[in-house]
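I have a structure here, written as structure tokens, and I will follow up with some questions on it.
Removed: one protein chain of the complex. Kept in place: all other protein chains.
Moving on to chain A:
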Amino acid sequence: MSIVTVQLGQCGNQIGFEVFDALFNDSHCPGGLCSKRENEAYQASCKERFFSEEENGVPVARAVLVDMERKVISQTLSKAARSGRWKYGQHSCFCQKQGSGNNWAYGYSVHGPRHKESIMNLIQKEVEKCDSLSGFFIIMSMAGGTGSGLGAFVTQNLQDQYSSALKMNHIIWPYGTGEVIVQNYNSILTLSHLYRSSDALLVHENDAVHKICAKLMNIKQISFCDINQVLAHQLGSVFQPTYSREGSFHYRRNPLGDLMENLVPHPEFKMLGVRNIPQMSENSLAYSTFTWAGLLKHLRQMLISNAKMEEGIDWQVRPPLSGLPPLGKMSVNKETHFNTSIANLVILRGKDVHSADVGHHRALKRVLCAEHLKIQLSILPG
């Protein structure tokens, strides 16, 4: 099944490019541990999800690019075409000239209705190219005007027009010491609207990713490109083909369906986060060895102590012993920093995956006083 990506605004388009690039490169990288047949199955599955085939054989990303300014979209299109390995569709983008001025209402109430038909037509064309649709993946930031306001509008329209399709919104949480003055307003407005029309909200915080770049990847001058690449790496590991735990001979067909069924069945708890381990720069790879047991232990403590990366984990935090806290006795001043997620999903990739023992994580699933849902990921260099 295929996923149609909608890239909105400057942030959405830049991230979207990195995501497709990461997905393509991952599925086509030489080497690796699997047989040729396995590799081909993996490639085929990845390709069907994110790319469609054009006459001259170059894969075309299943994406619609939307922005109110021309600059970023043309940069994105040319970067993709330059690589020569994959590209965006020529007619898959929509841009205007005037921008949104970081104004949520401008994106939602002015640009939205004005350009609704053109944008929905583009999406419709992309959907028709799919044999079957797993759902929509909408990339946007919350701070700006286009991504947030227009994003909320587009998601609502997708809900109306494709009510049976799943929608996951990828939201970029702005820096605390923000870039935009009105980012708080934009964020709240976006979240409240998305909560009604989206099925799942996958949140990436700029601050957290920035720290990952600084501490784990050892990048001196962190640019948005670096941040986007880390993001793309995390997203890729979520969306690449997977087997189920019980074992199977074929890759699972419906990536969004699997994620949502396990993580967001409850209509009031829709927010998701991603945690990845290990994250490091390419150079350090040669000097490191990993074991599943070690990685899983770190990942588990990252989850319990609400840490965003594997450095600086607080090992003192423990899960509460009784499972369910008594209802109505939630004291907000509890400084336990214990993670309060409702559900978790672990995706493991790498060598000897079947020997990895995920262990006794059930206790974590019963804590029902939560606001957040998290996904766990574990990545091993292949």
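A few notes on this one:
Keep this in mind: contacts are C-beta pairs under 8 Å (C-beta built on N, C-alpha and C of every residue); 3 or more make two chains touch, one makes a residue touch a chain; residues count from 1.
Just so it is clear, contacts and distances are computed from a predicted model.
Between the names "glutathione transferase", "Tubulin epsilon and delta complex protein 1 isoform X4", "BHLH domain-containing protein" or "X-ray repair cross-complementing protein 5", the one given in UniProt for the chain missing from this structure view is "Tubulin epsilon and delta complex protein 1 isoform X4". Of the listed residues A:Met260, A:Leu296, A:Ile313 or A:Leu348, the one in contact with the hidden chain in the full complex is A:Met260. Checked against the full complex, the candidates A:Arg85, A:Lys125 or A:Arg196 give a single residue touching the omitted chain, namely A:Arg196.
When the omitted chain is restored, the residue from A:Leu166, A:Leu296 or A:Met309 that touches it is A:Leu166. Considering the full assembly, A:Ser132 is the residue among A:Ser35, A:Ser132, A:Gln221 or A:Ser288 that touches the omitted chain. Residues of chain A in contact with the chain left out of this view: 1, 131-134, 163-164, 166, 196, 253-254, 257-258, 260-261, 264-268, 342, 368.
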